[in-house]
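Here you go, one structure.
Only a single protein chain was left out; the remaining protein chains are all shown in position.
And then subunit A:
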Amino acid sequence: MAANNYRHALFCAIVTLIISFPILGFNLEAKGVNIELTGAKTSTIVAVILAAVAVFVFQAYRDSFMGLLGKLPKLNPLAGREPMEQSKRVKLESWVLTGIVVLALFWPFVVSRGSVDLATLVLIYIMLALGLNVVVGLAGLLDLGYVAFYAVGAYTFALLSQYTGISFWMALPIGALLAGLTGMILGFPVLRLRGDYLAIVTLGFGEIIRILLNNWTTLTGGPNGIGGIPEPTLFGMEFGRRIKEEGNTSFHETFGIAYSGEHKVIFLYLIALVLAVITALIIRRFMRMPVGRAWEALREDEIAARSLGLSRTAVKLSAFTIGAFFAGFAGTVFASKQGFISPESFVFLESAIILAIVVLGGMGSQLGVILAAIAVTILPELAREFSEYRMLIFGAAMVLMMVWRPQGLLPMRRIHITLNKQG
């Protein structure tokens, strides 16, 4: 047994060397037409060798490590505790959510402009993640092309404002409805596919949308994108220094305060906050409605749910459409925030990030998803030097979550009743 262990450990260590040394140990550099190969820094090579040694040690003494790990959770004070009572937990969750919202309301007035801008982005991601949470977390439909609906929302606003001069408030429902409609049209044929096929089809659809946006230059401007997207107005009051449109007044003149660029940023943030809260509340309602139960029933056991009379297409389609609708919502806000959009913002990676948020937060759990969206967007900003490792860490985190805790950091718990034990 022991010799076997060492052989396996040695094998693993060699594999570690093989997969890391050629890629990390040599750098390809283009020198004019030729390519030159340079050795990497000594520190990298030492790190590779250390990694191999670590793998060897871990694999060789795997059993004792696992034994140690098994003892560890006892150190955690929360481990042995009884699960919190249901009514208490629900109350706590809503208190936490309310607390976050209240905190978020005061946030922009105390921090710098850059932080408010970042917070707006976080809110957009929260909207997207809440929408995708309906599709992936509740209905169990893996949608890898979610960013396509986000793009539909953003481009709807951009194109309409370019050709018809529509305002943000008009574009918001139109963009969301159009995205929802796209979701419905796409969903209708594809939703009878099995889970993993559905994932690939949505991925293909997302790519098709992106390629179309990139190449239909006459309409979308291709890779150059569309600029000059107007900012939202408050009852006809603009936030710019000068008024762009006839009939509008400007915010700082109406209230007789000095012009400041911050007003606009804060206003946009507040709009995003309100929309995110609305999104969360609507989806929360849906979760408690029969249709929400039907999503979960179908996710848990399709055959049983169908035999109880649920229409598979109708239920899945509703989840898909609602998810797409909120993506369109977020897309409109995004277009307005950036003032400029291009297909670059709607690549597959974006879908993957949103999916990572939903997976990390705990599929189905709203609070978890919101916290994960905040963490995923803010952490890379806090640790700037790590920002290039961001996607590397996301990828690894997704794998580790699936291996260790597929239910997510804050898993969703249904409201349920347990019978008291007899006697």
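Just so we're on the same page, a contact is a pair of C-beta atoms (placed from the backbone, for glycine too) under 8 Å apart; a residue touches a chain by one contact, two chains touch by 3 or more; residues count from 1.
In this section, contacts and distances are computed from a predicted model.
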I want to check something: the complex is missing a chain, and I'd like its UniProt protein name from "Pyridoxal 5'-phosphate synthase subunit PdxS", "Spermidine/putrescine transport system ATP-binding protein", "Phenylacetate-CoA oxygenase subunit PaaA" or "High-affinity branched-chain amino acid ABC transporter permease LivH".
"High-affinity branched-chain amino acid ABC transporter permease LivH"
Out of A:125, A:205 or A:325, only one touches the absent chain, namely A:205
Of A:60, A:116, A:283 or A:359, the residue touching the omitted chain is A:359
At which residues does subunit A meet the chain that is not included here?
15-16, 18-19, 22-24, 26-28, 30, 33, 35-37, 136, 140, 142, 144, 189-190, 193-197, 199-201, 203-205, 207-208, 211-212, 214-215, 303, 348-349, 352, 355-356, 359, 388-389, 391-392, 394-399, 401-403, 406
